[in-house]
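Some notes on the structure that comes next.
Missing here is one protein chain; the remaining ones are kept as they sit in the complex.
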Amino acid sequence: MTSSPSAGTAPHGFPAADALAPSRPQANVRRDGATGLARLSFLIPTIYIIFLLLPIYWLGTMSLKTNQEILGAFTLWPTNPTLANYRVIFTDPSWYNGYINSIIYVALNTVISVSVALPAAYAFSRYRFLGDKHLFFWLLTNRMAPPAVFALPFFQLYSSFGLIDTHIAVAIAHCLFNVPLAVWILEGFMSGVPKEIDETAYIDGYSFPRFFVKIFMPLIASGIGVAAFFCFMFSWVELLIARTLTTTAAKPIAATMTRTVSASGMDWGVLAAAGILTIIPGALVIWFVRNYIAKGFALGRV
Amino acid sequence: MSRITLDHIAHSYLPSPKTEADFALKEVHQVWEDGSAYALLGPSGCGKTTLLNIISGLITPSHGRVVFGERDVTLLPTEARNIAQVFQFPVIYDTMTVAENLAFPLKNRKVPQAEIDRRVAETIEMLGLGPMARRKARGLTADQKQKISLGRGLVRSDVNAILFDEPLTVIDPHMKWQLRSQLKQLHRRYGFTMVYVTHDQTEALTFADKVVVMYAGEVVQVGTPAELFERPKHTFVGYFIGSPGMNVLPAEVAGDRAVVGGHAVALGQHYRPQPGRTEIGVRPEFVRLDDGAGSLPISVRSVEDIGRYRILRGAIGPHELNAVLPEGRAIPASPRVVFDPARVNVYRDAHLVEAEA
């Protein structure tokens, strides 16, 4: 019943409103809605962020100091900033290989987790099948398994397959907690897509794989982003299993850091530089996905 | 309840508006009578929600005063204005029961418990929410939730006006009708001042005593549904109200006739020659098929059969022309039409022109 004109369809161009009456009363002064307390509320997050950044700042300054300065007189910032510690890491293959190893198995894990979780999440979000609820719950219980429980059996399992000290071993082991997580996150996003879209696509003659890749995946792109982010995160920060399954060739950077004890004592500067370098990939990833994370959290799925 | 005076209100969301276009709401100067039902009607983005928020106090207008009764409330915050509002999406307190929801505004105002119980019971009765009074509000349907939002306003004895911001948006179509007539009944019985924002003309016309039509941040007409239909003060009103909207044709107007595309059209009254852009407006309901003297040739684009009547969509020259025709008579291949002279309105620069006495 309603006829609402829009620019394209209106038969007449309705002119803009007439001029305002010339005698306009004095402009109102806006009242300040915020109370004194509310105006100070920014202090809470600010103090919290300072609390978060102080230890990281300290690690950062240490990475720019020489060991003499670290152990010598106490200084709040480096008096003679030096990149020597970073040079050690970037020139010594046993150091920088740690980064490469970590990045390889984290990337492998993210790809594996998300790609097997996609069809499974679709099944859970669209169909009922024998044992579906039990299966979903069982998947989630794996997120509750203490890694310490699995460390030793994993070592034996992967030894018997000859996979110890390979990237794929760590990547598959991390699937234990990342796949359930990815299924859970993706299922939440997929349930938000109306089923009519699937049906319309089939009517239009799309095959299932083509529909899934061409239509469905773009619709849940942000969900895939969130799932990938969390897989990256939990694989990147985990050390117990990663260290257990590797010795040299696939050793993660975080494990390499225990090497800094030498005959002359701790090499604090290099340790700090290595620590700072492990923070950077995470920081970059957060920056790129910052707008999607809130969405993922909003679904209540982590 | 009290009269609402909008004293030269204007609003811009920018800190220092310079041109016309910076204003989301251009100057409005109006008095809304106590106990009446007003509908704010217009397309989205026309400023109707801005105007509503100015009345409720969520926005302080950059210019002008808002007066409730004799009291200037322009700078008062929402909670001090004693208004109630029903939002587009039902706002209820999930964890409370229906009765607790209704008691909430009174509890916050430290009303004695006995008084709260009495008023809540009354409101539940009024809205017919009795069977679910002790249930949690969360599990109810959208229309019941909207009734609770309304109830939180009705329960208070000090309310100046009840504001509705497109309250039927999420209601099922068959419940819409029911809820609207119930609202109208409540209004008749208790006589509170109501302001109802909507973009749906049916809702506005069936609900309100007076309809305020807004367009591009400006109030273009305030009138009863009949006035809006018969004498649209602005071509936009003619177009927006009615389905299909009023036909608007460029014309030269002189005396009691207008010339449209070389054809003379009789006007019911006498008009002075008009400077500027002149048009005539005639509702499709007053266009008749007739090939007698003074008729206009039209081309037919389509005919829609509604059941009770047919809509002919056609054109005179380059200009669209619609007609509402009775069922039964065949439409010739190249039909001619005449307008009911008493129903033809004349517009200059989109505004209605009054005839000479």
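The letters A and B name the chains in turn, as written, and every chain counts its residues from 1.
In the analysis below, a contact is a pair of C-beta atoms (placed from the backbone, for glycine too) under 8 Å apart; a residue touches a chain by one contact, two chains touch by 3 or more.
The criterion applied here is as follows: contacts and distances are computed from a predicted model.
*Asks:* Which of the following is the UniProt-recorded protein name of the chain this complex doesn't show: "GntR family transcriptional regulator", "Monovalent cation/H+ antiporter subunit G", "Peptidoglycan-associated lipoprotein" or "Sugar ABC transporter permease"?
*Replies:* The chain we cannot see is recorded in UniProt as "Sugar ABC transporter permease".
*Asks:* Which listed residue (B:45, B:139 or B:326) would be found touching the missing chain in the intact complex?
*Replies:* B:139
*Asks:* Looking at A:83, A:111, A:213 or A:237, which residue reaches the missing chain?
*Replies:* Counting the whole complex, the residue in contact with the absent chain is A:237.
*Asks:* Given the contact definition stated above, which residue among A:89, A:183 or A:250 touches the chain not shown here?
*Replies:* A:183
*Asks:* List the chain B residues touching the unshown chain?
*Replies:* 56, 58, 77-79, 83-85, 87-89, 91, 93-96, 104-105, 108-109, 135-136, 138-139, 149, 152-153
*Asks:* Quickly run down the residues of chain A that touch the omitted chain.
*Replies:* Listed in rising order, the touching residues are 41-45, 48-49, 51-56, 58-59, 62, 70-71, 74, 76, 112, 116-117, 119-120, 122-130, 132, 135, 139, 141-154, 156-157, 172-173, 175-176, 179-180, 183, 191, 194-195, 233, 236-240, 252-255, 257-258, 268, 271-272, 275, 278-279, 281-283, 285-287, 290-291, 293-295, 297-298, 300-302.
In the analysis below, only the chains that are shown with their structure count from here on.
*Asks:* Which integer distance in Å separates the CA centroid of chain A from that of chain B?
*Replies:* Measuring from centre to centre gives 49 Å for this pair.
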